[in-house]
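Only one protein chain is missing; all other protein chains are in place.
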Amino acid sequence: MPGIKMYVGIWLGLVVATVAEVVTRSLAGAASLLALIILLISSGKAITIAMYYQHLRYEDKRLAILPIAAVIGVITLAVAAILSMSPGM
Amino acid sequence: MTEDYEHGEECKSSYAPILLAAGVALFLLGIVVFLPLAVAGAVVIGAALYKFFKDGAEEKFAELKESLEEKWPLEFLNKEKLGVWVFLVSEILIFGSLIVAYAYVRLSSSAWPVATQTHDVILGMANTIILLTSSLAMVLALYSIRAGNAKGLKIGLLSAFALGATFLIIKLGVEWPMYYRNGFTISSGLPGSTYFVLTGLHAVHVGAGLAAVGYLIFRSFTGGFTSTKHSAVENIGLYWHFVDIVWMFLFPLFYLI
Partner (left out) sequence: MDGQPNGYNPIFGRRLKTIVFSIKEWLSTTNHKQVGILYIVTAIFFMAVAGSFGEMMRTQLAVPNNNFLTPFTYDQTVTLHGLLMILWVLTPLGIGIANYIVPLQIGAKDLAFPRMNALSYWTYLFSGILLVSSVFMPGGGPNTGWTLYAPLNTIQFTSQAGMTLAVLALLLFSLSVTMGSINFLTTIVRNRAKGVTWKRLPIFTWSILFTMSLALFAFPPLAAGLLLLSSDRFLGTVFFSSTQGGGILWDELFWFFGHPEVYIVVFPALGVIAEVFQTFAKRPVFSRTAFLVEFSAVTFLSVGVWMHHMFTTGVNYSVLQTFSFTTLAISIPFEGVVLGLVLTLYKGTIKLNTPMLYCLAAIFTVTLGGITGVLQAFPVLDYAFNGTYWIVGHFHYVMAGTTLFALVAGLYYWWPKITKRKYNEKWGVITFIVSFAGFNILYFPYFFMLDMPRRISTYSVSSGLATLNLTATIGAYIFGPAAAIAILNLILSLRKPPSQTSNPWEGRELEWTGDYSGSLATGNPTATAVTVAEPPDKSRSSRWYWCMTGSCKPNATAVDPTNQSDILRNSAGVES
């Protein structure tokens, strides 16, 4: 189990990542590329919170199957719905 | 062999479920038909929740240990924690579906306003950090009570509550009125609709979380938690961190992209 230093260190990293997201926004570059980078950073933040604050890193690995399955379900919906938008008959 | 049951069946009956269900139904009926009914419903909901919390505080429904149980897999998990994680699966799916809906309408739109023009990015970032800090406070509260430090628990819980409340106050009291004044409202078009519906649902979840943390604070001050008995702190913490995780996505999706 983590100690106080680890928890605070994680928090610091999360704050820095948040600032990084905001900074990325104002960089020059294709909007979609920047959006992808920002969302990758957010995913990293989310996974970090799940692993260290929700202690998934320290729990039985099989517990993680639950949120991972849910995320896969959401991705299925997202991919199919968005792909179906493109015209093509 | 009735000595199987140390609790009589009488312990297990409760009017809280029917009360809560009736209150919610009354509330929903009220907002369609007649607003005072909704107010009555809200009152009934409050009474039912109070009953639920009171039963929890008096540990009336504390689980009988079923000593001989099949536990594989997930042997080291108590059933409340498993229940919370299963609940979080449903939460991932509802927020995920709403985010997919947002992506769908946005990608179908030929024009979408630039995020910096409709949202105050710095305020949003500050609010994000506030919510992150409340998560830190929550996990430090758990860390404290694990080590038997009741004072640390109280400080952590109170800080988490205060920071969460600040998040809501900034969002509901500062940000939203500002956006409304600028004409960016829930019905001003899809950009506004998606923002307010998603962050609104998130705010409701933060509010529910605050109620739960408030219950923890009450219990911590009446000596309800020890270094070995504090599963509620961990379980409500799991929910609180999840609410934070959702915001990790909502913030960039609406304020940055």
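So that you can tell them apart, the chains are marked A and B in the order they are listed, and the count of residues begins at 1 in each.
Heads up, the rule we're going with is that contacts are C-beta pairs under 8 Å (C-beta built on N, C-alpha and C of every residue); 3 or more make two chains touch, one makes a residue touch a chain.
Given the structure is predicted, the values throughout are model-derived calculations rather than measurements.
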Omitted chain - touching chains that are shown: A, B
Given A:2, A:44 or A:73, the one touching the chain that is not displayed: A:73
Hidden partner interface residues of chain B, rising order: 1-2, 4-5, 9, 12-18, 20-22, 24-25, 28-29, 31-33, 52, 55, 61, 64, 66, 68-74, 77, 79, 82-83, 86-87, 89-91, 93-94, 97-98, 100-101, 104-106, 108-109, 186-187, 189-190, 193, 197, 201
Contacts of chain A with the absent chain, listed as residue ranges: 70, 73, 76-77, 80-81, 83-89
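Heads up, the rule we're going with is that only the chains that are shown with their structure count from here on.
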Chain A and chain B: spacing of chain centres that average the CA atoms, whole Å: 20
In the complex with chain B, residue positions of chain A that touch it: 1-4, 7-8, 10-11, 14-15, 18-19, 21-22, 24-25, 31, 34-35, 38-39, 41-43, 45-46, 49-50, 53-54, 59-60, 62-63, 66-67, 69-71, 73-74, 77-78, 81-82, 85
Of all residues in chain B, those that touch chain A in their complex: 73-77, 85-86, 88-90, 92-93, 96-97, 99-100, 103-104, 107-108, 115-116, 121-122, 125, 128-129, 132-133, 135-136, 138-140, 143, 146, 237-238, 241-242, 244-245, 248-249, 251-253, 256-257
